[in-house]
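Contents: one structure, followed by commentary.
Of the protein chains in this complex, one is absent; all others appear in place.
Chain naming follows the written order as A, B and C, and within any one chain the residues start at number 1.
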Amino acid sequence: MRNNDVTTMGAAPPTDTPPTDTSARPAPRTRTPGGNATVRRYLAAFRTPRGVIGLTILAVLLLTAVLAPVIFPHGYDQQTADSLRGSSGRHLLGTDELGRDLLVRTVYGLRTDFSIIVVAVPLSMIAGTALGLVGALSRVAGAVVQRVLDIILGFPGVVLGVCVVLIMGPGWSALVVAIAIGGLPYFGRQARAALLEQMGREYVVAARTLGVGKGAVLWRHILPNAVDPILVGGAIFVVVAVFIEAGLSIIGLGIQPPTPSLGSLLNVGIRFIEQSPMYILGPTAVLILLSMSFSLLADALNETVIRK
Amino acid sequence: MSTEPLLRVHDLEVTFDLQDEQLKAVDGVSFDVRPGRILGIVGESGSGKSVTSRAIMQMIRHPGKVTGGEVRLNGRDLLRLNEKEMLAVRGKEVAMIFQDPQAALNPVMRIKDQVVEALHIHGVDSATAQARALELLEQVGIPNVPEAARKFPHQFSGGMRQRVVIAIALANNPSLLIADEPTTALDVTIQAQILDLLRRLRDELGVAILFITHDMGVVAELCDDVVVMHLGRIVERGPVRKVLTAPEDPYTIGLMDAIPKMDSPLRDDAPEQEHTVLEVRELKTDVNTARPGWFRKPKPFYAVNGVSLEVRAGETLALVGESGCGKSTLSRTVVGINEPAGGEILVNGTAVSARSDEQRRALARTIQYVFQDPYSSLNPRRTAGQSLEEALRIAGVPRADVRDRSVELLERVSLGPQYLDRYPWAFSGGQRQRIGIARALASDPRLLILDEPVSALDVSIQAQILTLLTDLQKTFDLAYLFISHDLAVVREISHRVAVMNHGEIVEQGTTEDVFENPQHPYTRTLLTATPDLDKAIA
Amino acid sequence: MLRFLVKKLPSILLVLFATSIIAFLLPRFAPGDPAQTIAGPDATAEQTEAIRQSLGLDRPLFVQYLTWLGGVLRGHLGTSYIFNRSVSDLILSRMESTIELAVLASVFMILIGIGLGVLGGSTRSRPGRMAVDTANTLLLATPAFLVGLLLIVLLGVTWRLLPVSGEVPLSENPEIGIQYLLLPALALGLAHAPSISRLLQTTMRSTRGEEFVDLARAKGASPRRITFRHVLRTSLGAAVVAIGIRVGELFGGAIIIEAIFARNGLGQLAVQSVNARDYQLVQILVMGAVLVAVLSQLVTELILAALDPRVRLDA
Partner (left out) sequence: MREVQRRSRVRSAVVAGAVALALSVTGCQSAVKQQEASSAGAKPTDVGVLTIAQASDIQPNNVLAGRLGNASWAANVFETLTRYDDQRKPQPLLAKEWKVADDKLSISVTLREGVTFQSGRPMTADDVKFSLDHLVKSSSQVAFIAKKFSSVDVTGPTTLTIRFSKPIPNIFDLFEYAFIVDKDSVKGLADGSKVIGTGPFLFKSWSPGSEAQLVRNDKYWGPKPHLDSITIAVINDSTAMLNAVRSNRSQIAIGMNPVDIQSMASNSAFSVVNTSGSVYPLGLNLTQPPFDKLEARQAVNYAIDRARIAKQIFGAAGVVTDLLWDPTSPGYPKDLEQRYTYDPAKAKQMLTAAGAEGTAVPITVIGLPQNTSVAEIVRRNLEEVGLKPVIKVQETQGFDQIQIAGKLGTAFMPLHGLNGLGASTLMDSLPSLRRGNSSKFWTDEYQALRNNLLAADTDAAYATALHKLSEYILDQAFTVAVVQALGQNVVAKSAHELTWTSRSYLDAKSAYVDH
């Protein structure tokens, strides 16, 4: 009933206003197959200022973390008698209470955090998305899953983490599980929102009227179109995951010594904040950089991939 | 005609600063608006008509910029005014009416407050403003003003909202009213009322109106003068009657030809066959799915309430009605998107339902659906070829033949094979709709349900699609259930017409009968409300 | 509104019921044994067993659950194993600290969040936007405990403006109490603010594209008036939703903030009770955390309905 083309002039976002006719826009990328077009859109995101900054920070951090054993071959547990020293030529970030180099420990801590993120976030993303999409196959199951996710959502992140640690005992796997469970409602809701939105889309309805099976509709039509917001959500959730790790470690329920993690370094650092305020500097900076890189990337993706 | 122009737009130029190019949306546009006259600006999408109107108010959105010309209101060049001086002009000397009254009203403000605000801003004191607001609402025909004034926009119908927007525009007695497609979002009957109102206000208040529209019929009914815009330039101007009856510019001529007219000859190719492809008996559809509580049953709302109709092979049955009358729900129930709450659907004489995928597939071999919005009925992540392939595979075409058959389908809708690997965004609206039709043809159906297939398209494109549909019908002996709110289009394409209102069919008959000799009062209202190009000019 | 509450009740009860089961089972699945805690390190197995029996911990889980739930429904929250005090007493005695923290933190969060959001949602200049965006990005990347640590190092260790550790209840000495409260509340509020400001900013920016804003401009409304009366007013709903979610998270975040600022609030009580396997306390605290989250959601919906006439509660 509404003439969409006319609307464009008045109310659509300004960038969408090239006053050409509805005749086909010049399309240089016409013949690119599906995968590449998607990849290209993501690459475009990484070319925005935020994307470039985010990606650069992330690349540096990731590289340092991966190469840690090469850069610091002696490991993170080189104890010396010089404890709680400030910054010096030998120890850029000073030393900890057992005389270990804090730069080394921070880098290895970053490594630990990456190892948690790399496992927990994709796990949560896949499981959460699957749970959110259950509704496409069965209405009842979808509703039940949503209820369960609501209940998980009722638990503030740290409380949930505490509960998981209570059962599993502190450590790497408890953190992974806590983070993965914590993300379920997050991704589940996102997937469900995408699902509901997609279900109303005419191309989904069109496929259904053609007689395309539920599974095929889900796989071919809904999932590819739902994947963008979930990926952006994933990038944002990495930030949450880093916070959960650090938060639990700070109250002593996270990574256990001698393995450093950004949070466990802070946990000990707080104890010596009067004697050596320098202690928490490294982990703090790296933690902020790490979460900032992901939130910048999420912003960049959000801008170019979703609002296009 | 001798009076000094109230508004003189001279050589206006608006440029959009896009990332890769400078785009001149308005390129050397000049026109005058005289007091008490209505000037229509007509054009298809992208012609620059809205941008022009916004330029007058200095309300062009980023990244657009006025790059030349002047806009003189009572001799003063508005483009030379700074933002602060413009604040005093907007709403005081020039006021604006928008396309979508639903979006144009602040959803969280009571309507009276919105009218009062317009007065308030220009220095009217509170008590006077309150009284004036009620007066204005009365003037634009809001019933039961004292009560209505306290309501929020969402509690009004579209027509009433547009009246409120007009009341706001009139608040400070502006000398110029800019109306940007004010009736496009409204049903014809409401549109007629709003046009009436505008005419009345012009007559009573002597306000000049700049009326932007894409609809020649509306221009014919309302305007005194008209300018036709195309790609940012004015291609034709003059008194309405002259431009509409004797256009000179080739673009205008083409445009006028493309417009379906209420006096063009009816179709005379009604098929001889008596075979009924689709029969609907006493169909009911409940659309109230909202759950009111845990233990209460929802109260049913029947969008389709006991409808019976039949479509014979090779014929076009048009289903006409205004928004919310249930015509789309009816068609969606037939193909199984909605579930019927009662009644029967017979395809080729056998009762069917479309509950399971299996049943849908069987149904899809006979009946296919073409959607209104070609933008959203194609999956943006799949190429045209992939969309066709899916439909062909469902129809049982072996994988090896898919490519050939896809090319064949594209040819049927006059598209070349090079389009197969394109994504939907690389197509124009008309091309997308062609692909939608091609997909529907994949299973060699007997009946197409066309749900407002052309209402999202510009007139010229609309004409092409209608021609394509007629050709396809002849070639493949297709039956159409053609759903539309546009009587002119319906008249041009249908053999028979069913008029729907409030979920029921109020009148059914041959196109000639319904248009020439309408029986039901609702049908008559619809017909009178539809702007009639020729009658207006005559 | 009453109808809305009645309608909401079943789903709230369902969530609480499910939570009660989780809260009850959680500590019991965990390794560790409250009987052991009470008996002490030098106790013999027999002594421990006797304590276990006297606490009823030897009975089937189902029976224990029903006993507990029955008690809770009648207002008996149970007795803490480690403190030997009634759980309600313990919670009441710690409540002031956490509520003071949460309330002041919420105030900071809302003020900063909405302030930044409005700034970001109304600034049109590029540098202005970039400044707000940068502030947001930085804050978003900094969790509450880091803000807290930085505040401690800056204002507590380097400049010694405010005390960074410990607390004095406001009810006892408001003047000193507020000084102990300022930094932790600021840390908590500041860290949660950007998610509000970002949502508000995005909503405001997109609201600016709405036609009713055009109408307001066409009326001749000044930019300030448009920002506050039209754009902010209609975008506030988004901020309220974000605040509702954040308040629940804020209570969770209080656990860590209390730990690093050494406040004896409910968060610390929770950590202690988890470490000591004090089932009775853990259960109630978990339920409480969820209840707060659920209630804040409910209040959110009520406020939302008050803000936006289109939202009908009993629809």
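Keep in mind that, in the parts below, contacts are C-beta pairs under 8 Å (C-beta built on N, C-alpha and C of every residue); 3 or more make two chains touch, one makes a residue touch a chain.
Note that the structure is a prediction, hence the values are computed from the model and not measured.
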{"item": "Residue of B:Ser126, B:Thr245 or B:Thr528 touching the missing chain in the full complex", "value": "B:Ser126"}
{"item": "Touch with the omitted chain, as defined above, among C:Leu25, C:Leu69, C:Ala131 or C:Ile176", "value": "C:Ile176"}
{"item": "Option touching the unshown chain, where C:Ser88, C:Thr123 or C:Ser165 are the choices", "value": "C:Ser165"}
{"item": "Residues of chain C in contact with the chain not shown", "value": "31-33, 36-37, 39-45, 47-48, 79-80, 83-85, 90, 93-94, 152, 160-166, 168, 173, 175-176, 178-180, 182, 225, 229, 259, 261-262, 264, 268-269, 272, 275-277"}
{"item": "Residues of chain A (touch criterion as defined above) contacting the omitted chain", "value": "77, 79, 81, 83-84, 97-99, 170, 252, 256-258, 270-275"}
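By definition in this document, only the chains that are shown with their structure count from here on.
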{"item": "Graph class of chain-chain contacts, one of line, ring, star, complete, other", "value": "complete"}
{"item": "B-C or A-C, whichever has more C-beta pairs in contact", "value": "A-C"}
{"item": "Innermost chain, taking as reference the mean of every protein Cα atom displayed", "value": "A"}
{"item": "Chain A and chain B: spacing of chain centres that average the CA atoms, whole Å", "value": "43"}
{"item": "Centroid distance [mean C-alpha coordinates] between chain C and chain B, Å", "value": "49"}
{"item": "Between chain C and chain A, distance of the C-alpha-averaged centres to the nearest whole Å", "value": "23"}
{"item": "In chain C, residues with contacts to at least two other chains", "value": "209-211"}
{"item": "Residues within chain A bordering two or more other chains", "value": "10-11, 14"}
{"item": "List of chain A residues in touch with chain B within their complex", "value": "1-11, 14-15, 17-25, 27, 29-31, 33-34, 37-38, 201-214, 220-221, 224-225"}
{"item": "Touch list for chain C against partner chain A, complex", "value": "11, 14-15, 18-19, 22, 26-27, 29-31, 137-138, 140-143, 145-146, 149-150, 152-153, 157-158, 209-211, 248-249, 251-253, 255-256, 259-260, 270-271, 274, 282, 286, 289-290, 293-294"}
{"item": "Chain B - residues contacting chain C, complex", "value": "57, 59, 61, 87-92, 95-96, 98-100, 103-109, 117-118, 121-122, 152, 154, 165, 168-169, 171, 290, 293-294"}
